[in-house]
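A protein chain is absent from this complex, but the other protein chains hold their places.
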Amino acid sequence: MGDKGVFWLPDAMSTFAGEVDALFWFVFWTSTVLFVAVVAAKLYFMFRYKRRDETSVPDPVHESKLLESAWIVVPTLLVLFVFIWGFDVYLRMNTAPPDAYEITVRGKQWAWEFEYAEGVTTFTEMYVPVGRPVKLVMSSSDVLHSFFVPAFRVKQDLVPNRYSSVWFEATQTGEFQIYCTEYCGTAHSAMLAKVVVVSEEEFASWITEQSQDLPPVELGAQLFAQCALCHAVDGTTKIGPALNGIFGTQQKLTDGTSVLVDEDFILESILNPAIKVAEGFQPIMPAGYSGMTPKQLDGLVAYIKSLK
Amino acid sequence: MSHAEHHISSIKMLSIVFGGLVFLTVATVLTAQLDLGGLNVPLAMAIAVTKASLVVVIFMALKWDNKVNAVIFGIGLLFVAVFISFTLLDTLFRGDLSNTTEGTIQDQTLEEEALKSREPDAAALEFNQIPQ
Amino acid sequence: MANAHSDHPAHLQHHFVSSEQQFDAAKMGMWLFLVTEILLFSGMFVAYIVYRTWHPEVFAHSAELLDPFMGGLNTIVLLASSFTVALGIHYAQKDNKKGLVINLILTFLFALTFLVVKYFEYTAKFEHGVFPGAAFDPHGVSHGVDYALYNIPYARQFFSIYFVMTGIHGFHVLVGMGLFTWITIRALKGEFSSAYYTPVENCGLYWHLVDIIWIFLFPLLYLI
Partner (left out) sequence: MSESASGTINYLNHDKSIKSWLLTLDHKRIGIMYLIAVSLAFLAGGILAILVRIELMAPGETIMSADAYNQSFTLHAVLMIFTFIIPAVPAVMGNFVLPLQIGAKDVAFPRLNLASFYIYVLGAVIAMAALLVGRIDGGWTFYTPYSTSVGDGILFVTTGVFVMGFSSILTGLNFIVTVHKMRAPGLTWNRLPLFIWSIYATAIVQVLATPVIGITMLLLFLEKFMHIGIFDPALGGDPVLFQHFFWFYSHPAVYIMILPAFGIISDLMGTFSRHQVSGYKFVALSSVAIAFLGFLVWGHHMFVSGQSATSSVVFSLITYLIGIPTGVKVINWVSTMYRGSVQLKTPMLYAIAFLFTFSIGGFTGIMLGVLAIDIHLHDTYFVVAHFHYVMMGGNVIAALGGLHYWWPKITGKMFNEKLGKIAAGLVFFGFNLTFFPQFIMGAQGMPRRYYDYLPEFQGYHLLSTYGSWVLAAGLFLILGYLLASLINGKKAGLNPWGALTLEWTHTTTPPHPHNFLETPIVTRGAYDFHLAKELFATGEEVSEVVTSTH
């Protein structure tokens, strides 16, 4: 079982995932054996000693001290063994090799931001090279989040005002799911991203390509991935209003006034969304995007302007 | 009703204990003004524990009370100790593996600023001890 | 209890076999209750210890803003009230109603004194913006103390803990005053004697605990 991940555990795609799985299966099978023994004994006794005579009163069974103590000693040894094993794997899972490639991860309601040393920032996809230890240095800009990649068997909470980290070394190329596993509000279940594991060469060329200057509209389109959760660009209403074709129109606000959608308004909506709230919507757009660079903001505005 | 076995504390003993408590209070205030280095905290706590014990044992008459009540009280203290010590196991050792950093980001920034200015002011007070 | 049997003394509830059993049960209940009080406060102590171990300098520095004279005075006031409660029980056991009532009233007055002192301490802080929580903004100078010096990171934690701890403690003092009023009235009616003084004893236990909590709060907050 275990190795191909058809059942129970997903495919093991990091160097220590296999060790975690071995431990999992050991505990799983030991528990199963003990469980089956308990259930079998129970079912057997239930039928074997079924009451047949209403007047029967069985005598107490003489308790076997040996059995009683065996039932204490054996499980104790078992759990100690599992403890030591689990501890050992845990230590290695949490001690990043010093030469690991570092990526800075920022969690916010409800998007991931991956920042590379080369000055590249991505949002819905995190590119990493295969066969090289990667260390993520993570923090949160609002509430708790948790970074979880099942295929790598890693998980760690992102705490505001504190750095936490995970590391892994991917063993195969491919795309793997990233989840947020600490409740963080309305769109907690949509706070998803992918790890894209590519070869060293591909990674190197990807990074150089990314660090080149993009035209503002394209940069904006890329950044918009994190807005796409709430804003459609095809006219449909999601959590927030659709953003295509809004430029130059009049937008009704909750306070009854209306406002012309121009560059300033878009910028203000991103930097300080609670001030002017579009009619029919809750003021739940996160304010966390104000940390963007002017270039990124220009990109976004240009992109929204370009949407027809 | 036989209340004969209920202990009655004499006024004399109560007065002596009260006097002792007042004395210890004065003592703790005075010793706190001295600089005893690392000893200030343990000394203050030792005095507090002594005072509390006097109150429990004599004023609350636990000494003459049913033993069960003493056990109950002891268990209460034990679990306070558990709460404190197990929480400290975390907070004192935060960042012992590389999965989290020891201090907060705020602390790190403060620390950097303090180092930069080299001139520890009140705002960076707690970083006075940082080497160099 | 309505259906107290005629062969029982008035204070004995029907489901108990004897006064002794009732007395023991009430007292054990009281000790258990005291334990819950201790655990309630333990949360605050944990918060205090954690933040103190993280920021010892800030805590030592902030503590200077509290006046050990006022705190010490209050400690002695509370100790005295503990002493009078113990005396009260002594007199109850000796069937001395007058001694009991006088001591209960004294206890009440000490408790009141404690709160009055606390009131002056609090207002002196509030005047200079030393509040728990968001309003925390120390400023101004008085008695040669420059409050602005206390506007440093983590001082907010110290003063929050100070206000919450002493606040909850003060609330307990207030409750104690209510209890002593009630007990004094009953004592005046002559309900207590050496055969029955459980409520006095239990209120006394409660009061001693309030005292003990303060015995720890005082050095932790004011002195070290």
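Note that the chains take the letters A, B and C in the order they are written out, and that residue 1 is the start of every chain.
In this text, a residue touches a chain if its C-beta (ideal position, glycine included) is under 8 Å from a C-beta of that chain, and two chains touch if they have at least 3 such contacts.
Predicted, not measured: the structure shown is a model, and the values here were computed from it.
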Omitted chain's touching partners, listed by label: A, B, C
Option from A:Val38, A:Ala117, A:Ala204 or A:Ile275 whose C-beta touches the chain left out: A:Val38
Residue touching the undisplayed chain, where the options are A:Pro75, A:Pro215 or A:Pro283: A:Pro75
In subunit C, positions touching the absent partner: 1, 13-15, 17, 21, 24-25, 28-29, 32-33, 35-37, 39-44, 46-47, 50-51, 132-135, 153-154, 156-157, 160-161, 164, 168
Chain not shown, touching residues in subunit A: 5, 7-10, 19-20, 23-24, 27-28, 31, 34-35, 38-39, 41-42, 45-46, 49-51, 53-61, 63, 68, 71-72, 75-76, 79-80, 82-83, 86-87, 89-91, 93-94, 142-144, 146, 148, 150-151, 153-157, 159-162, 164, 177, 179-190, 239
Sites on subunit B contacted by the missing partner chain, in the whole complex: 68, 75-76, 79, 82-83, 86-87, 89-97, 99-100, 104, 106
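The rule we apply is simple: only the chains that are shown with their structure count from here on.
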Maximum centroid distance from subunit C, chain identifier (CA atoms): A
Chain occupying the middle, per Cα centroid: B
Length of the line joining the C-alpha centres of subunit A and subunit B, rounded to whole Å: 42
Chain centre separation in whole Å, for subunit C relative to subunit A (CA means): 48
Contacts with 2+ other chains: residues of subunit B: 106
Overlap residues in subunit C, where contacts from two or more other chains coincide: none
Touching residues on subunit C, where the partner in the complex is subunit B: 9, 18-20, 24, 27-28, 31-32, 34-35, 38-39, 42-43, 45-46, 49-50, 53-58, 61, 68, 72, 75-76, 79-80, 82-83, 85-87, 89-90, 93-94, 149, 152-154, 194-195, 204-205, 208, 211-212, 215-216, 218-220, 223-224
Complex contacts: residues of subunit B adjacent to subunit C: 1-3, 6, 8-11, 14-15, 17-18, 21-22, 25-26, 28-29, 32, 40-41, 44-45, 47-48, 51-52, 55-56, 58-60, 65-66, 68-69, 72-73, 75-77, 79-80, 83-84, 87-88, 91-92, 106, 110, 122-123, 125-126, 128-129
Subunit B partner contacts - residues on subunit A that touch it in the complex: 91, 94-96, 135, 139, 156, 159, 161-167
